[in-house]
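Here the complex is missing a single protein chain, while all its other protein chains stay put.
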Amino acid sequence: MDDMYREAIIEHYKNPGYHGVLEPADISFEDNNPLCGDHLRIDLRIDAGGCITEAAFSGHGCAISQASADMLLGSIIGKPLDEVKKMNKQDILDLIGIELGPVRLKCALLSLKVLKSAAYGIHQGESVELDLD
Amino acid sequence: MDDMYREAIIEHYKNPGYHGVLEPADISFEDNNPLCGDHLRIDLRIDAGGCITEAAFSGHGCAISQASADMLLGSIIGKPLDEVKKMNKQDILDLIGIELGPVRLKCALLSLKVLKSAAYGIHQGESVELDLD
Amino acid sequence: MNEITRIRSDFPILQREIKPGVPLIYLDSAATSQKPSLVLDSMSEYYARHNANIHRGVHTLAEEATELYEAARGKISKFIHARSHTEVIYTRNTTEAINLVAYSWGRKFLKPGDIVLLTEMEHHSNLVPWHILRDSIGIELKFIPVTADGLLDMAEYEKLLQLEPKLVSFTHASNVLGTINPVQEMARSAHRAGALVLVDGAQSVPHFSVDVQQLDVDFYAFSAHKMLGPTGIGALYGKRELLEKMQPFMGGGDMIREVRLEGFTANELPYKFEAGTPAIAEAVGFGSAVDYLTQIGMDAIHQHELEITKYAYSLLMNLPGVTLFGHEKQKRGGVIAFEVAGIHPHDVAQLLDSDGIAVRAGHHCAMPLHQKFGIPATTRASFYMYTEKSEIDKLILGLKKVQKLFG
Partner (left out) sequence: MNEITRIRSDFPILQREIKPGVPLIYLDSAATSQKPSLVLDSMSEYYARHNANIHRGVHTLAEEATELYEAARGKISKFIHARSHTEVIYTRNTTEAINLVAYSWGRKFLKPGDIVLLTEMEHHSNLVPWHILRDSIGIELKFIPVTADGLLDMAEYEKLLQLEPKLVSFTHASNVLGTINPVQEMARSAHRAGALVLVDGAQSVPHFSVDVQQLDVDFYAFSAHKMLGPTGIGALYGKRELLEKMQPFMGGGDMIREVRLEGFTANELPYKFEAGTPAIAEAVGFGSAVDYLTQIGMDAIHQHELEITKYAYSLLMNLPGVTLFGHEKQKRGGVIAFEVAGIHPHDVAQLLDSDGIAVRAGHHCAMPLHQKFGIPATTRASFYMYTEKSEIDKLILGLKKVQKLFG
């Protein structure tokens, strides 16, 4: 039964390394997936050189959305914000390492969507279409 | 090819016995079948006892509608108007003696519809549903 | 047991394996039912022997196609006990049937401020058409509340009727709670208050015998795909007097009697509401689905589902960490929505899927109902005539495995 849920996902879901909020943060963004009720917020701290020094996520959702947020944040610490702007679907899939159907893909991509919105400095509530492919 | 068109139908169509108009008539009624553009008018003369003494049809349409009108009028001369009110689909089918699909049935029934409307004294333009079954 | 094995053998997809050695356990019939060979064969046969456009054709194929299309309407009409086949209008699905009423009856007969009464347990199909109508002509919407145990609050209903709504529109059976609403009584009250009644029959017609005349409803909507029929077709039943007074919905071929550049006159019922080439093959399949249901018998189907549901309910109820929605004592339809503590429904559904078990996770197109219960999503298992007890056992086993994995 569990082939789709590598232990890593369950592990990140149960014991996330980046769960929490940063107060104050340099950038924050939140979004949701109304279809499944997932809600995700990401806070970032950025150094003078434009690199991410700290990151945290909060909200609620399924194991896929939470674990992928945790893995994603783990992969960006120390990286320049501009690099985050270039990340796409494949990066997330590589991180979580399992195949996903269209519905679950949306769960996995929620964190990327929120992170990129933050990186691009999109204002909360603004409607911008991001290219995740 | 001609099994569906008994000679009688072609014969009635080409040489109808009751084609024309009665001026003046005791009762007249006309109607059309917009789907095929058939148009039919029937004029009747009635005697004191309520029996049909003369009948004529005019208008235009396919062989089935014209021939069935001609055969129908031929079958009602001398009959009381009340008997006409009781006529139905089967009477027409018996008269023309061929099987008809739903579209052609409408052609065949146009004359019955007009005749019964006349018999019931329906006013031209009045919308009344007649039971032909 | 013999009977159900025979029934299952009529459904080709039930022989499918999701992965080698993992057979399909289909517990998602409330979303859409599976189809027996009879239905699939009738459509293939239609295309391979009779296919033609209908109504206006004189040639043999056109006559055969017209006859098949209309014969199916006759079967459906008899199945729901309509007075006449002219009261049965083909639509794409339940959703279009409800939209048809909102557009053709609503826009003609409702005025700003008029009240349409809905319920908190409605599927989006019976909410959004009324939102759209409200936004465009200014009617007002009110909602019959759902009680904590998943029933409509009848005392509140009677109070709301005092506001003199013009229409009461509600579901016969809930696709989340399993609640079967007392349609006949509700319709009687509504009529007494001067309101018309539209019933969403998407979850009822497939599962038990429905008599629209006995229920005395004004409109009744349902979908073929949930009752063994094909996708792409559904039906709206409406009382003749009402349908006749309504304005046309879509314009085009077949729904007209006459067209000039300056205008048109509408065709007679039921064609007035069927614009353009309809779903002909689908109508044929719909008719065959009704044949199949009739042959098995709606009472037998209902009985089987009550039993399966009771069995599933009692096993699920005894699983620690599992919370069930809906009223337990009430006679319920064959759907059970539940929560597994600490595990998101999407994870539950996906893990069950890896054991071949198909359940649905989400809001089941009833977001307001989920908001009411304070949860964004549930897992839902739903049953039909072909569901076996052994499948319920596998569901329970599967849930235990999910809990262990997350434990």
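First chain written, first letter: the chains are A, B and C, and each begins at residue 1.
We take it that contacts are C-beta pairs under 8 Å (C-beta built on N, C-alpha and C of every residue); 3 or more make two chains touch, one makes a residue touch a chain.
These figures come from a predicted structure and were not determined experimentally.
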| item | value |
| --- | --- |
| Chains in view that touch the one left out, judged over the entire complex | A, B, C |
| Selected from C:Asn99, C:Ser174, C:Gln203 or C:Ser288 as touching the chain missing from the view | C:Asn99 |
| Touch criterion as defined above, residue of C:Ala275, C:Met298, C:Ile375 or C:Leu397 at the omitted chain | C:Ala275 |
| Full-complex contact with the absent chain, from C:Ile4, C:Leu24, C:Leu242 or C:Ile375 | C:Leu24 |
| Residue among B:Leu35, B:Cys51 or B:Leu132 touching the omitted chain | B:Leu35 |
| Residue of B:Leu22, B:Ala63, B:Leu93 or B:Leu130 in touch with the missing chain, whole complex considered | B:Ala63 |
| On chain B, residues whose C-beta touches the chain left out of the figure | 1-5, 10, 14, 34-38, 61-64, 103-104, 107 |
| Chain C, residues in touch with the chain not shown (by the definition above) | 12-13, 16, 18, 24, 26, 28, 31-32, 34-35, 40, 43-44, 47-53, 56-62, 92-96, 98-99, 102, 107, 120, 123-125, 127-132, 135-136, 141, 143, 223, 225, 230-233, 247-248, 250-253, 255-256, 258-261, 263-264, 275-282, 346, 349-350, 352-353, 356-362, 364-365, 367-368, 371 |
| Residues of chain A in contact with the chain not shown | 34-35, 101-104 |
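To be clear about the criterion, only the chains that are shown with their structure count from here on.
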| item | value |
| --- | --- |
| Starting at chain A, fewest touch steps before arriving at chain B | 2 |
| Of all other chains, the one whose Cα centre sits farthest from chain C | B |
| Contact-richer chain pair [A-C vs B-C] | A-C |
| Averaged-CA centre spacing for the pair chain B and chain A, given as whole angstrom | 79 |
| Centre-to-centre distance between chain C and chain A (centres being mean Cα positions), rounded to whole Å | 38 |
| CA centroid of chain B to CA centroid of chain C, Å | 46 |
| Two or more partner chains touched - positions in chain A | none |
